[in-house]
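All remarks here apply to the structure that follows.
Note that one protein chain is taken out, while the other chains of the complex remain in position.
Letters A and B mark the chains as written, and numbering starts fresh at 1 in each.
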């Protein structure tokens, strides 16, 4: 899918507005859009919104064999998915250049800065370690994906609890959550990223660019830093040259912003923990319900638990089943025993395209029709000249190279039909045919215009 | 059907049983309504509208544009292919615009249109089976407001419902704002609005006001426009 193209007048206007230090939402140049952090029902699930940009992160854990070069350390695996719902130009499955950029930035920020103590994830050295997997899904792209993803990832990691493990000698017991309380990950520090967009060859810069601003910017710089002013990551991209004093200036601004965001994360984590402990409701549904009841937003609707009137269901169901049962019984009684009764002359056809599909029954098509069902050992088998075999379906993988073949344009004569039935009856329902694709054993069964696919 | 005019309808609602009415009736159904055997059924959720004598349609707040013949749209040129420009109008297929479809265009006198320019055009051919075609002249050969939009100004993307609301209501956010601010506007039925004011500040203010007025009632729109005008003039 294509996103709508950027027109010249739009580009010119946005650049003119930025030159006057005006932004569309009326923000200052160093101000973030409102950040909302919500936690889900599961541990390690976090949803972050910066303005209209939305990201969902989920942390999960698994026991794996550690790397040979690092037998004492667990593994932190980051996966950022740019979902097509975020932007029409993102493709599902394939990771674009931008996706790789976001992925690598997040890996360097979280994994390489050692924000999680990997040695604490070791269960048994060289044999069992925890693999912590962080899946970040981008839900809506309105600029500044790297910042939003970093907040979501680190908040989810701080929110997550892994199952408790006891090791006694060679035995390792992983306790389920109802037996022993889950254990939090040991988070050393909270690294966050701040994105700067550069315009006019570096003379103007903006913090937290929206999608519109990102499209017209010259380049961007992403600074990864924590509250203690320790730089974790620096990433510059785009077509511009960055001066040394600009980098220092950006790092200072980033340190200030990161301090505020870290406080916000800690605040929301505490609130969520308190809600869980005190037995109150928590999760996305609760947050949505709160918002609806608090503010009269026309786009949100909420209804409490509803009961469904199912008093007559049992009786009605019994009536239906009985009626159906009577009908089936009547059909069974009326059917002739011992004969295969074909209600309507026709052919059972397998799907002819290689992807599979529905099996259909086609009503009688008469005249020179032939059947390909043929036993290669049966010397009395008639000459079968099927007109067009458009596809072949391999049904059984028995050692005998016998494959049931039917075709979409298959037509039967009366003669071959009865013989086919006889053949089927004699052999208890299994039909053999020519082998598919492989060696052509003789000329039997091959007629005019027969094609093997 | 007459009882539901101005009310909200959802897909699957059956509006009129044609068998019931005796004699010949001629009913024209527009977007959002379809003839389903002997009924007229609703296919989009929105408000049922009516125009004399018997034209009915559903106003839906959708974002994606489906081309319809005769619509005035604002397109963005994406490519030049020989004698034809490929213009993106927000539909599933890019539309084509011939270089001869401009006022006073000849084989030698080609329009000065580059990739990325905005153009105000009318849909000449638009049906579900063909590629849409645009023209920038009317049947008399005059431009009558159509043509290339200058590079000054801002292109705003909004929903189709909002655009129809702006064009339908006589008193809308644009008229309220126009009493105090001077601006030039071109409205495309494909959800694009080209806006040009004297200053950047005014343009930003008006575009924000337009976007916010979508689900508001008339009174709320009036109050909001007044606030916007006050804040702009307060600083001047």
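To be clear about the criterion, contacts are C-beta pairs under 8 Å (C-beta built on N, C-alpha and C of every residue); 3 or more make two chains touch, one makes a residue touch a chain.
Note that in this section contacts and distances are computed from a predicted model.
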| item | value |
| --- | --- |
| Protein that the absent chain corresponds to, by UniProt name, given "Exosome complex component RRP46-like isoform X1", "RNA transcription, translation and transport factor protein", "Geranylgeranyl transferase type-2 subunit beta" or "Flap endonuclease 1" | "Exosome complex component RRP46-like isoform X1" |
| Residue touching the undisplayed chain, where the options are B:27, B:66, B:84 or B:185 | B:66 |
| Residue of A:140, A:204 or A:246 touching the missing chain in the full complex | A:140 |
| Option from A:64, A:241, A:317 or A:330 whose C-beta touches the chain left out | A:317 |
| Interface residues of chain A (partner: the chain not displayed) | 1-3, 40-42, 45, 47, 52, 54, 56, 58, 60, 81, 83-88, 92, 133, 135, 137, 139-142, 283-285, 288-289, 292, 298-310, 313-314, 316-318, 320-321, 324-325 |
| Those residues of chain B which, in the complete complex, touch the missing chain | 8, 10-12, 14, 32, 34, 36, 41, 43-47, 60-64, 66, 91-93, 128-129, 160, 165, 169, 215-218, 220 |
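The working rule: only the chains that are shown with their structure count from here on.
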| item | value |
| --- | --- |
| Inter-centroid spacing, chain B versus chain A (mean Cα positions, whole Å) | 36 |
| Sites on chain B touched by chain A in the complex | 76, 78, 88, 90, 114, 116-118, 149-155, 157, 194, 200-201, 203-204, 207-208, 215 |
| In the complex with chain B, residue positions of chain A that touch it | 2, 4-13, 16-17, 20, 22, 24, 26, 298-299 |
